[in-house]
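Apart from one protein chain that is not included, each protein chain of the complex appears where it belongs.
After this line comes subunit A, so read on.
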Amino acid sequence: MTAAAVDIENLSVRFGAATVVRGVSFSVRPGECVGLVGESGSGKSTILRAIMGLEPVSDGQIVIHGMPPRPDRLTRAGTVQMVFQDPYASLHPRQTIGRILEEPLRIHGIGGREDKVRAALSAVGLPISFRFRFPHQLSGGQRQRVAIARALILEPRVLLLDEPTSALDVSVQAEVLNLLKQLHAERGFSMLFVGHDLGVVAHMCNRVMVLENGILKEELSQQALHAGCAEDPYTRKLLQAARMEAAVVLHVR
C-alpha cells in the first residue's frame, strides 16, 4: 500500500473573520483523478490554492506524498503543479511562450531547457514555432495548452486543475479535457480537478467530492454520479441543475 498522493486532514482556511474552508478531510491516491464540485464560493479553489501554498492553512494539515506539512518552495513546486482558471491571466503578457515554459526549469536549475521546451510544446499539441510568440498572439485554448505544458514541464506527481476549461469556448473545452485525459493516462500523475460543471467532472474523475460553504457534503463514485443517485439534498440539487443544463443544450441542438 503506497502513501496517498495528497492527504488532507481537517483543513480550515480563514481570511480574517470569514472561514472559507471548514474542517475538510479527504485523500487522493496516486494516479487517481478526484473531482471537487460546488457552487462558486464553496471553497473548492481555496483548497487547491492551499495545497499549492498560495493560501495560508489556518488549521489541519496537508501532506503531499509523505512530505512534511510545510515543504520548501522548490520541493513543493517539483511535486505539485497547478493549472489556473483563466488562461488570459495566467501567462505573463511580456514573456514569449518559450520563456514562459523555460521559467520553471530556470527556477529549478534544470539543464537541457531547449529540448524540454520543444517536448513540452509537442506534448500538448502545439507547433514548436509557438515558442517565439507572445501570449496575446494565441487563442484561449492554445494559451491553456501552454499553461498545461508549463505545469507538466517539471514532471510533477500531482496536478491541480482549477476549472481549467470554464474560460474557454464549449468546442475548445472538449479538446483541452481530452488532452488532460490523455496526458493523465500517459504519465500517471494524480489529478485534483475543481469544476462547477458536474458533467465535465464526471467525465474526468473517478471520484467526486461535493462541497458546500466550505464543508465536505458527500463523496460520490463515478457510477453513482452517472446513475444520479445522491444522498445529500444539496448534491441532488446540483445533479438536477446539471441535468437541466444538459437538456437545454440537447434541446438547442
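Everything below uses one rule, namely that a residue touches a chain if its C-beta (ideal position, glycine included) is under 8 Å from a C-beta of that chain, and two chains touch if they have at least 3 such contacts; residues count from 1.
Everything below uses one rule, namely that contacts and distances are computed from a predicted model.
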item	value
Hidden chain of the complex, named as in its UniProt record, picked from "Cytochrome c550", "Phosphate transport system permease protein", "Na(+)/H(+) antiporter subunit B" or "ABC transporter"	"Cytochrome c550"
Residue of A:91, A:183 or A:208 touching the missing chain in the full complex	A:91
Residue, one of A:4, A:21 or A:52, that touches the chain absent here	A:52
Omitted-chain contact residue, chosen from A:9, A:59 or A:103	A:103
Contact residue for the chain not shown (choose from A:77, A:124, A:149 or A:216)	A:77
On subunit A, residues whose C-beta touches the chain left out of the figure	49, 52-54, 73-74, 76-78, 80-82, 84-86, 89-94, 96, 98, 103-104, 107-108, 129, 132-134, 136-137, 147, 150, 154
